[in-house]
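The complex is shown incomplete by one protein chain, all other protein chains being positioned as in the whole.
All chains are identified by letter, namely A, B and C, in their written order; residue positions are counted from 1 within each chain.
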Amino acid sequence: MIRASVMGAAGYLGGELLRLLLGHPGVEIGQAVSTRFPGRRVDSVHPNLRAQTDLVFSAPDELVRCDVLFTATPHRATMTLLPRVREKAGTVIDLSGDFRLPDPSVYERYYGVPHTATELLDVFVPGVPELFRDELAKADLISVPGCMATAAVLALRPLAGLVGPDVQIDARTGSSGSGALAGDGNLHAERSGAMRVFAPVRHRHEAEVSRLTGFDARMTATGVEAVRGVQVVCHATGDADERTVRRAYREHYGGEPFVRIVAHRRGAHRLPDPKLLSGSNYCDVGFAVDGDRITAIAALDNLVKGGAGAAVQCLNVRTGQSETLGLGFPGLHPL
Amino acid sequence: MIRASVMGAAGYLGGELLRLLLGHPGVEIGQAVSTRFPGRRVDSVHPNLRAQTDLVFSAPDELVRCDVLFTATPHRATMTLLPRVREKAGTVIDLSGDFRLPDPSVYERYYGVPHTATELLDVFVPGVPELFRDELAKADLISVPGCMATAAVLALRPLAGLVGPDVQIDARTGSSGSGALAGDGNLHAERSGAMRVFAPVRHRHEAEVSRLTGFDARMTATGVEAVRGVQVVCHATGDADERTVRRAYREHYGGEPFVRIVAHRRGAHRLPDPKLLSGSNYCDVGFAVDGDRITAIAALDNLVKGGAGAAVQCLNVRTGQSETLGLGFPGLHPL
Amino acid sequence: MIRASVMGAAGYLGGELLRLLLGHPGVEIGQAVSTRFPGRRVDSVHPNLRAQTDLVFSAPDELVRCDVLFTATPHRATMTLLPRVREKAGTVIDLSGDFRLPDPSVYERYYGVPHTATELLDVFVPGVPELFRDELAKADLISVPGCMATAAVLALRPLAGLVGPDVQIDARTGSSGSGALAGDGNLHAERSGAMRVFAPVRHRHEAEVSRLTGFDARMTATGVEAVRGVQVVCHATGDADERTVRRAYREHYGGEPFVRIVAHRRGAHRLPDPKLLSGSNYCDVGFAVDGDRITAIAALDNLVKGGAGAAVQCLNVRTGQSETLGLGFPGLHPL
Partner (left out) sequence: MIRASVMGAAGYLGGELLRLLLGHPGVEIGQAVSTRFPGRRVDSVHPNLRAQTDLVFSAPDELVRCDVLFTATPHRATMTLLPRVREKAGTVIDLSGDFRLPDPSVYERYYGVPHTATELLDVFVPGVPELFRDELAKADLISVPGCMATAAVLALRPLAGLVGPDVQIDARTGSSGSGALAGDGNLHAERSGAMRVFAPVRHRHEAEVSRLTGFDARMTATGVEAVRGVQVVCHATGDADERTVRRAYREHYGGEPFVRIVAHRRGAHRLPDPKLLSGSNYCDVGFAVDGDRITAIAALDNLVKGGAGAAVQCLNVRTGQSETLGLGFPGLHPL
């Protein structure tokens, strides 16, 4: 039985980690750490966990040793925090943005502050089993990519060699990506029904996509009406016809447990839509070809395959368990 | 030309007052007063007013004299504020809860604090032209009822004498009623898609309904997925058959410019639904009879007929203008 | 291993039955029967089942014997269908409205047609384990109540003896209750954001509530913005204080695996909200007391505890398996 603890356990990613770990037959939860709510019941913050657990949040300084430690803590703060807690666990799986970009100058360009733990930057293995399964099996430091980055990476990876280097990514996201802290912009009356282009250019996840795919990726990001869910539509140029493209996707993902190819000719569900994926660990990928333009599409639940689910998948790989353990929920239709 | 100013102009009711007044041919706006944003452009807070006005928010201590002053300021604070600004205008139209209940003990029961301007309490005329048109025509102090109260009062008024004294009101509301200040509960990810019974018993608007209708009203209130819109479903018991009930509604509202009777036998739009009423000053009322049980239904836009629109309607009555001036927008379908 | 088949498998309840049965360790699916789509893959209609199954829909005349047969077929048609397929399975669990009301005159009053299989009417055991666990353990014919009826029955049952006989129920529901067939009224542009009182009086589920609780129940039903989810707010009158009421709920539901008491003093999640319950088999129940008025509230996912989940729970009880098998999904937050 693996003992796993969660820092940042009161946030949305933290809550999703707790949900998945509580349903995981090979894991027992050590601690759920929260700076805001130490001493409070976990289910008072995550009401979907009522009757699932009597767990109470621990304060950060109460953290004790465990096998796997998840840090679902804020960007910019995690680079200070992580070196301090690293010795508490054999494996640390970080869900923040702080260890995703190995080049500190790139980090600074996208996060606006210098990195303060540069010595760790190139030790982390990206939490994408589809690309780094072997490395993850022995990694002690794992960094789960951003939700839109994971979607775009899985959409684009099969196109390497088939299209030119420039890709334009249009990402759309629900509101849960902004986290559980209230601000004027995510007030319901303001955010409901919005199509808010919050990053017209240079969304920071583009840097991760470029690094993990080799493409020169540009990303625009828009908040649309949804709580969960991310979709990316990626535009590239190349000579490959539809058959070639389909073959490339099949070769990459034919054996993957959590990537489905969704590229049908007709029907309301012919291409990836995150609406189907709430709570599930699938990333659906699809594509369409029009002459020399190739559109690649991916969808996932930002809190699951785009965060907590990918992290648990990494735990499974790292600890030698079945990769799908605890991740069997298929999603709901309709929802 | 009537000169009207708005206090609390940065809130949602304040913004709606400004929208209506900017489109009103008989009014010019004096000042838009805000404690939070003095010196900022009004359209930086109310982006739907871009290209409508170059108005800038004034600080409260910059308030100068005007003909009509609207106070769209918070409950509990307004009872202190209003006596101080009363002399700034010939007529004050208050949209807060502080002058709706003439009995200070009732106020204290529902608002949790003692009233500090009790001498004014029974001077205010309720801002319901359908009930108090003559009084409003000469009123210097007007108090617009709560949005759910207005809906329930208009739904129930025709039933006086036809049903027994006890009425149970089930009110549903969108999120804009909570105002423009962010809090954990109205974060989009929390509030979206919710059915949140925030007042299982004793919603404070029930006291206004009892006062204005003579019924003994009990009100439950639930937040449902919507930004604008209030609907009340009122349950009463009596002997009246459907024809009698319909006649009563016709007698009350046949000549009313802003109350429509919506009680059809079939169709998706057979009964009042606030979805049709966003931006409009209508209150739609309807009913159904089943033996001795009578269900009365009303819907309105909480920010218009449930607030700013009713206030402008009162201004029209008070200043002797056509009652519908500036209030002609009929609502959108579909939306 | 229990062999279970589903008739009406292309509908929303049918799809949810398939999802639950595919994840059930003690069941194998025999056939998924559909009159509309025989020969088509199940996942072309229920896209959340992609990669879960290669099952293909069977035509009704291809139905073969199984252990448990679920009929998720339309009201009025099922009373003709069921007698014909009854011999195909040891146990038939019906999710239609046709065998919920033992009195044929009540059926005719609420469904508008005479019942044509009256000889079966009083053989069916209601699919509410919380009330009929012992009978269900040996029942060959089981009828799952309507979604709003189950919610109201579970909300009201503990109040028997504590309040008077008259209860008024305000039910709210998402759009999936209307089924998977398109009509003008459930077009997205019409239904989105609506508060549609589709049954101002005499919703047919009230007859089930009266029968199963002994109360004289009246039900109003409103469609609100949601796909899944039902909430009922029930108004009753009595002398019991809050402590007595809480004790009654605890006595009834202390040992129930799928009923949670949610009645807190504060917080956005203080009372039952179906938003938390999508995909889960919980029915959350809560209450509030104001003098002699008692408000009881319940929430559930209409397709799970209000339909397919309750049916699987009944299968578990009937076949002597653990009652919670295959029903472990706790729901998502936020969603």
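Note that contacts are C-beta pairs under 8 Å (C-beta built on N, C-alpha and C of every residue); 3 or more make two chains touch, one makes a residue touch a chain.
Keep in mind that this is a model prediction, so the values were computed, not measured.
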| item | value |
| --- | --- |
| Full-complex contact with the absent chain, from C:24, C:115 or C:191 | C:191 |
| Omitted-chain contact residue, chosen from A:115, A:252 or A:275 | A:275 |
| Contact with the hidden chain (one of A:64, A:160 or A:197) | A:197 |
| Touching the absent chain when the full complex is considered, from A:103, A:225 or A:256 | A:225 |
| Absent chain, residues of chain C that touch it | 12, 174-176, 178, 180, 182-184, 186-193, 227 |
| Missing-chain contacts mapped onto chain A | 168, 170, 172, 184-185, 189-197, 200-202, 218, 220, 222, 224-226, 229, 231, 233, 235, 268, 271-275, 286-290, 293, 295, 297, 299, 334-335 |
| On chain B, residues whose C-beta touches the chain left out of the figure | 12, 15, 19, 22-23, 44, 46-52, 176, 180, 227-228, 260, 262, 267, 269, 276, 278-280, 282, 328-335 |
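In this section, only the chains that are shown with their structure count from here on.
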| item | value |
| --- | --- |
| Central subunit by CA centre of mass proxy | C |
| Longest centre-to-centre distance from chain A, chain (CA-based) | B |
| Type of chain A:chain B copy interface by residue overlap (half), same or different | same |
| Centre-of-Cα separation between chain C and chain A, whole angstrom | 35 |
| Between chain B and chain C, centroid-to-centroid distance (C-alpha), Å | 38 |
| Gap in Å, rounded to a whole number, between the CA centres of chain B and chain A | 44 |
| Contacts with two or more other chains, residues of chain A listed in rising order | 12, 176, 180, 227 |
